[in-house]
Structures are given as structure tokens and as C-alpha cells.
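If you scroll down you'll find the structure; I have some questions about it.
The complex appears here minus one protein chain, its other protein chains still in place.
Letters A and B mark the chains as written, and numbering starts fresh at 1 in each.
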């Protein structure tokens, strides 16, 4: 069965997500629907893009990801369906798919993008405020039923892309940023194992604190200790064992993180 | 596959919803289960009725909706299974299905109601506190397996119905109420496009504020502006662009909303 995922900023309180599932199941009854998250901060396209960027690859080839963080709903912003590598993506053309688009480009994966204009694949009545229900859910269901991407609208080549900050060289190391703060208060950064691979011993500097060396996992240090480690995506992650690093450091998305050889001057 | 939806006030913390799914899947393994919401305010039957009223129609014909907001569990309140039009509803007879019942009546749709008395379609052991698990989930699963409604108990014709406030005429317009406050703080009212259809230019009055004219969608006004528009159900909706209208206005379910021709005196 084809998998359709949902990622939104709708929350789970109002039934909006349930309604999208109803629409999908009315068109394509033999699908597996899986929620990625519905707790993206309201209208925070960047947060949605990072969440989707981290999660999509764990779903099987052929998965159709519906992402709706859509401050421009009802305006002239385009709706989009995309094939990026072996998966499909449906949502507003506002940058939500930036990370996956760039990954596909870097890998040389097949990329196809269409502007959703074929209203026969939408709900009959189009609201100005809920295209997740009226456009994106039905389009995803039709894709699951085998409708080709090209049927949904004309090809485009200029998707809206977010400006994603990249780590930069500093003397003796790199400066990056916190890109995700998770539910446990763990910090994920845009620095990865590759940035650190030639360092003998690292010193991670964040929010006025310095962490010398890295641990392999939480269990290596005592409760309450601030540690650096490689996270679940080989990203440099910063955590407080059994605690909340974001709160303890006052860190948030965008907070600077530097990593240098331990012993280098700050 | 038949769709079974769940709507409760159980929250997602305690596993009560998971248990209902376990019971359903133990009886009917080939169903699609979709959550509508489990965040109805504890025992707020009215809120549950409105949520179900707004969401049910987006599910396919044959869907079985299980709704459990059940302050009277274990007392003499009846359990109910209903066919309203092309869908089925299972839950306590306390008004949860009022809006859908009234819609079915207005449309002349088929209506069948049975009082759940046939204990062979329930779990063998009946608790006094969790009929969602012991009665409603198994009944829904048996319906999905093709057991006819009439097998579940005797027909009844006097379901408990909530007293739903209706908009009333005022000089030059209508007075209605806020009926739903969503996760974003957007306000949905019981006034609809039909109430406003003969007005040239509207003035919406709520909580001491007046909104002249309507926008089509959020993107038409600047962030922070209080706007009136037609919501996803053609309802008159009030929102603050990129903000929270409920907080800004101090509005809640029941707050009065008036709409008159712009230029009319208050």
C-alpha cells in the first residue's frame, strides 16, 4: 500500500488533520497514512522544512509527503507537486521542500515539479483558507491512485527555496547554528561529522559555555552534564543528560555554535 | 476498507484511544482508523458535537464515526448507533450527534437510530467508566464487519438533542455567536454566507470592535490586522492575520457577533 504522510502546523485539536485523512480515504482507500508532525509552529515554514528534511528519507520509495504550513493560502502562491528522487511531495510552493530539493540536486536524483492547476483533482468546492483539505490531500490521493504528476499541472523549474544558512570557516574550526530544538530540549546543529573529521579533540562553544570532547551517547555522562555528541543524523548535537539543553543554555534555532580544536583560543 | 473515526475528550496521554483501536482491530482487522480529535474539553458535549458536525462530511460514505464525550457513562443514559444519510455514528445518546441529525433531517436523508442493548456485540466485561472501550468501539467494529444496525438494539426516535442557538434578525442585519475557537485563535460563527448575501458592504461587530468589509483570505491584509472572511465552511470567520483573534478580542464560544450593512448605526 502506498504511504501518504502528513506534516502541518494545524495541531491536533480542531480536526483539520482528521478531515484531510477523510478526504484522502474517500479518494484512495488502500493507503497507509502516517503523521510526521502537526506541531510545527504556526506558519513557520522553515521549521516545517527542517522537520520534513530530517524525516522523509526514512519512508519507503513511492511515499507521498503532504506538507502544509501555508501562510499564503488563498493568495497567488502556487500549489506544488514534486517528485524528488523516489518520493513525492505535495504542498504550497513556499520553500517547505527546500532541503529535500537541494539534497536531490546534490545527489543528481530525478527532479520533477508541477504547478497544481488541474482543478479536477481537487475537491469540487475550493475554500480560500484550507487548501490542505481542498487541494493537497486530494492531489496526494490521486497520486496514490496512479495519476501521473504531469496530469496535475504544467512543469515548473523555479520553486521557491528558503535561504538556508550554511556553516562557515572560523580560525581553527567552524561556526554553525542550532537548526532544531527537539521536545527534550536537545539541540541539533548544521555542523556534521564531516566538519569535525580532522579534529583530534573538539571544543564546542555555545551560549558562553565550552564543551571539550564528545560523548557517544547520553549514558556516558552523569545526569545534568552538558555534552556534545553526534545526533541521529550525524549532526553535532548538544544535550544535557536527563535534562533540557535549550532551557539551560537559553538556546534556540539560530543560536551560534562554534567548534574548534580543544586548546585553541576562543 | 471501511473507515472508522474516533473523536473523544480522552487526550492522547493515557492510552485510552490506543485501547479503543486495539479493541476495534481485534474485531475488524481490515479497517482504516482515523482520529478526528481527542482534545475536546473534558465532558464538553457541545464542543464535541460541533467538531463532529464540521468534520464528518469529509469522510467517505459508509464511514463509521465513534464519538465519546460521555459525562453520563455508567448511568442510565443510552448508548446509540445511528445511520444519518450515508454514514454511521456510535456513541452516547447525549446530543453529540445533534448537528448531523439536524442536517440529515433538513436534507431528508435516511435516519435510523438504535438503542445499544445487544450485549453480544460489546466486550464481555462491562466497566462503569469506559464505554468507549467496552461498548462503542466493539459496536463500531461489528458494524464495519457488516452487522446490520437493527441487530444492535431496538429502534428509537427520541434522541437527546442539544439546544443549538440560531442567529436572529436585528435591525439591518443579524446577530449570531462564536461557535468554534480553533487552535490558531480563529473564530468561527453560526453566521454564514447566506445571512450576508444581500449586503453590499458588511460591518461585523464583535467584542466592541467593528470590521468593515471582508477579505477573501489571510494574505490580503497585513499581519496583525483584524479581518472578517468566509471560513472553510462558508461560515463568517474572524481572524487576526498571523495572530490570535480569540486572545486579542477576549472572545470565546458564545461571544455575540453582529453583522449589518456598513454605514448602519450600531
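By definition in this document, a residue touches a chain if its C-beta (ideal position, glycine included) is under 8 Å from a C-beta of that chain, and two chains touch if they have at least 3 such contacts.
Remember, predicted model here, so these are calculated numbers, not experimental data.
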Residue of B:11, B:110, B:154 or B:263 in touch with the missing chain, whole complex considered: B:11
Touch with the omitted chain, as defined above, among A:108, A:146, A:171 or A:219: A:219
Chain A, residues in touch with the chain not shown (by the definition above): 1, 3, 5, 7, 12, 32, 34-39, 51, 54-55, 58-60, 63, 180, 182-184, 216-220, 229-232, 237, 242
Those residues of chain B which, in the complete complex, touch the missing chain: 10-19, 21-23, 25-26, 29-30, 33, 42-43, 71-75, 77, 127-130, 133
